[in-house]
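Could you have a look at this structure, given as structure tokens, before my questions?
Missing here is one protein chain; the remaining ones are kept as they sit in the complex.
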Amino acid sequence: MPLLTYLEAIRQGLWEEMERDPSVFVIGEDIGVYGGAFKVTAGMLEEFGEDRVIDTPISESAIVGAAIGAALMGMRPVVEMQFMDFIACGFDQIVNMAAKLHYRWGPAVPMVIRGPSGAGVHGGPYHSQSNEMWFVHTPGLKVVAPASAYDAKGLIKSAIRDNNPVIFYEHKFLYRRIKEDVPDQDYVVPIGKAVVRRPGTDISVITYGAMVWTALEAASELEKEGLTLEVVDLRSLLPYDEETVLASTRKCSKVILLHEDTRTGGMGGELAAVIAEKAFEALDGPIVRVTAPDTPVPFAPPLEEYFLPNTQKVMEAARRLAAY
Amino acid sequence: MPLLTYLEAIRQGLWEEMERDPSVFVIGEDIGVYGGAFKVTAGMLEEFGEDRVIDTPISESAIVGAAIGAALMGMRPVVEMQFMDFIACGFDQIVNMAAKLHYRWGPAVPMVIRGPSGAGVHGGPYHSQSNEMWFVHTPGLKVVAPASAYDAKGLIKSAIRDNNPVIFYEHKFLYRRIKEDVPDQDYVVPIGKAVVRRPGTDISVITYGAMVWTALEAASELEKEGLTLEVVDLRSLLPYDEETVLASTRKCSKVILLHEDTRTGGMGGELAAVIAEKAFEALDGPIVRVTAPDTPVPFAPPLEEYFLPNTQKVMEAARRLAAY
Amino acid sequence: MAGTGSSTKVVRTTKIDAALLGKMIYYLKLTREAESRIENVLYRQGKIVGGVYVGRGQEAIGVGAALTMRAGDVTFPCHRDFSVFLIRGFTLADMMANWLARGDSPTRGRENTLHIGNVDLGIFPIISPLGATLPVACGAAMVLKRRGKGNVALVHFGEGTTSLGHVHEAMNFAAVQKLPVIFICNNNQFAYSTPVEKQYAVESLAVRGPAYGMPGESVDGTDVLAVFGAVERGNARARAGKGPTFLECVTLRMTGHSAHDAAEYVPEKMKQTWAKKDPIQRLEKLILDKKILSRKQIEELEGKVREEVDAAIADAEARPLPPGKEAIEGVYCDTECWWSKKRL
Partner (left out) sequence: MAGTGSSTKVVRTTKIDAALLGKMIYYLKLTREAESRIENVLYRQGKIVGGVYVGRGQEAIGVGAALTMRAGDVTFPCHRDFSVFLIRGFTLADMMANWLARGDSPTRGRENTLHIGNVDLGIFPIISPLGATLPVACGAAMVLKRRGKGNVALVHFGEGTTSLGHVHEAMNFAAVQKLPVIFICNNNQFAYSTPVEKQYAVESLAVRGPAYGMPGESVDGTDVLAVFGAVERGNARARAGKGPTFLECVTLRMTGHSAHDAAEYVPEKMKQTWAKKDPIQRLEKLILDKKILSRKQIEELEGKVREEVDAAIADAEARPLPPGKEAIEGVYCDTECWWSKKRL
């Protein structure tokens, strides 16, 4: 199996789907001639032509809306947001048009909106946001956030084949920082299924995206102290895998909810609620959230570092919780 | 004290602030000549003139953006959204411009965005939404949602006097359905403070907006069965009153989180997390959410009724939890 | 107000035109009758529980536009374009059932007003946030263009809606990509209570076309033949691969914004002036003048229309409301999709 970066895995998944199904096409800003700001779609224009690799004016509402229209007509568009921060400019199309169409009068809306999100690269307040919760809170959408190259390829394929609008969060910090063996044949990772990345028995750390790696690092550090963390990678945020979340909770009896996104109204809250309702009896200590604070993402490296959850912060939380 | 409807209380609060402070003005669609779709601003054009009661083209981004610009120049604009559903069209201005300005380079952004939200009036998917969580999850904003006429007046005044962008959720179901004694002199209700609407000892029902009335009804019904519910009205969602939430939890040891908004990613999750982290030891049973399901708001009365939480659903949840 | 380049020249007394005029008068009258019943009877009786928006005074726009359509064309009607749904294949009974929130209706009671769609019929309705269908129409047009069969997408919206960003992004996008879209703006001179002077600062919205690199035309929106002709000109360009067209159709909303609005903000004189330009009376006069139909034939038509509306309402009223528990079904489009079992 070839070693691929997270970014290459996404490209490969996209590429294979473009080959497999002529109704798949990509659309966005600077994705054709330039191959995208991060080069995810590099080479696609040459391979698939202008009809299937569409450079657009800077108009997120028009782009998302056009994708919806194409989806209604039977196509499977994949929209690139140059940065997920700019999804706010196509917001109405996503939450009011795409999300509700099927429920309202029945059509399939098979489309994907994908793009880089997350911090850690000194992008400042507008090139670093984690805004997945706007969509996790919007019925009718699906939301995924792969942490590994393998999952990135498998999930982009599932997202493209899904009959519903899927918001696909790529973590830009991971683009070129992780490299994995990724099968170059066809496979999918199902939407809605979490995975236990590392088994453990003392504390379950439930997380997603780049923070999966932070959790794994904390887990290997803490193992030296005799504390075993179980790391659950959600992979999908909507629908999320309640079963795996509850099973891991029941197994460990203590839970840390970890995310890079800001705290109030974040995914941690949702998970805490389902755990405190459905696995209450299994709990042997408070549910602990480790998250970014409620601020915009600051630019200067010391500020950004302070803002972001990291291995240290997870370890401290785990030690405190273990001692409970 | 005169009896005022919820709607009249908002108008009175707004009116008094317009009189008190010449930097306050209102802006929105059909708010001048027509007095607003729900007549909240009726009479204001005649009283305060065209410079302070501004009818605009249908352009939520321009309206919100213009309010931001005016706020930066020292004014205190109050924007009306004809329905809160349409706030999605001004979304980028709110979450990326207004919310982050102060943090980024320091200016005050004193502005209010207010309008009708919520269901129960057969408005269908686009005149019924509860979309407060988009903003509760956006650092830099404040979010309030009064349930009583008294609070509506007191909170609109606090919101106007606040130096930060405040999203003010009015519940359209309450507009003309509740009437209360409201002081016609100046008073404020502080942002960030909850209130215990009805004391109880068995189960704490934490809620906001129109559901406060549902909770109160359930409480008086259940009292007949010997079960006492404590009803906490959050009033503010961001920042929310953690102290009161935790105090009520500690007092009752059992908690129901009730909201009209859809479940996944709703306010209930946030509250569950803070309770399960900070009042874990006080809990004597699972934290129960009673919310709308994860769907758009359907139109037909039987569907909408099924969708909405109501007194029966709260009572059933309370009985089950009491029996735990 | 906007220029009104009328174009009755498309009328010839050939057989085919007579058939077209017959269709026009039929759909105009059917729409007026159906909407009047909705607004003045069903709504007042409390049988329609949500908002009611009708298109009285602007029926010629929907009728004129929809009658230009061919197989494979698609349409995005707005909240006052009842006629488009009928002309493009919805039954009146299904439409009425939807207004009445019945389970056995095109939206199974989930949606109200004209938020009714059907992919097979190529009808894609608005959502309430105004202007949001325009980008979607561009996407549909992209697909039509690629199919290469000369099909077009028509998209309708009010003049007030032109103030929204969606509209701009869509028009620019369509022009850059030379998409086969006809942007049809019904300028009924008010957006809710707001007159055009507070909406835009140009004489005619037709100037918006050239600002994006497409033709812009303004026609009398009470003249169904003018509308038909102008849309046809746009279609011809679009079908030939020459890209989009913007069309303004000027009229006056003859009702309030919705059934609860008395439209007191519309000057009395304006109401009177435009009442004389009622699009239905206008076409009727032409048809009588040209002797295409006799007075008696028109009366028969009116009787038929009333009967059709009676029958549709009866049919719709006989259908039950949806069971509450359906509320939580069909959020996602699954392989076993619940919606595949729906009527249309």
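Which chain is which? They are A, B and C, in the order written, and residues in each are numbered from 1.
The rule is short, and it goes like this: contacts are C-beta pairs under 8 Å (C-beta built on N, C-alpha and C of every residue); 3 or more make two chains touch, one makes a residue touch a chain.
Given the structure is predicted, the values throughout are model-derived calculations rather than measurements.
Note that the absent chain touches A, B, C when the full complex is taken as a whole.
Within the complete assembly, B:139 is the residue of B:13, B:35, B:118 or B:139 that touches the hidden chain.
The set of subunit C residues touching the chain not shown comprises 163-169, 172-173, 175-176, 178, 197-202, 207-208, 210-214, 243. Against the chain not displayed here, subunit A makes contact via residues 29-30, 33-34, 37, 55-62, 82-83, 85-86, 88-89, 122-127, 293-296, 298-307. Contacts to the hidden chain, counted on subunit B, fall at residues 51, 54, 56-57, 59, 61-75, 77, 92-93, 96-97, 100-110, 139-140, 142, 163-164.
One rule holds in what follows: only the chains that are shown with their structure count from here on.
Ranked by how far their CA centres sit from the centre of subunit A, the chains are topped by C.
If you average the CA atoms of subunit A and of subunit B, the two centres end up 30 Å from each other. Rounded to whole angstrom units, the spacing between the C-alpha centres of subunit B and subunit C is 37. Separating the CA-averaged centres of subunit A and subunit C is a span of 41 Å. Residue positions 85, 88-89, 125-126, 294-296, 298 of subunit B each touch two or more of the other chains.
In subunit C, the residues that reach two or more other chains under the touch definition are 107, 110-111, 115, 127-129, 165-166, 331.
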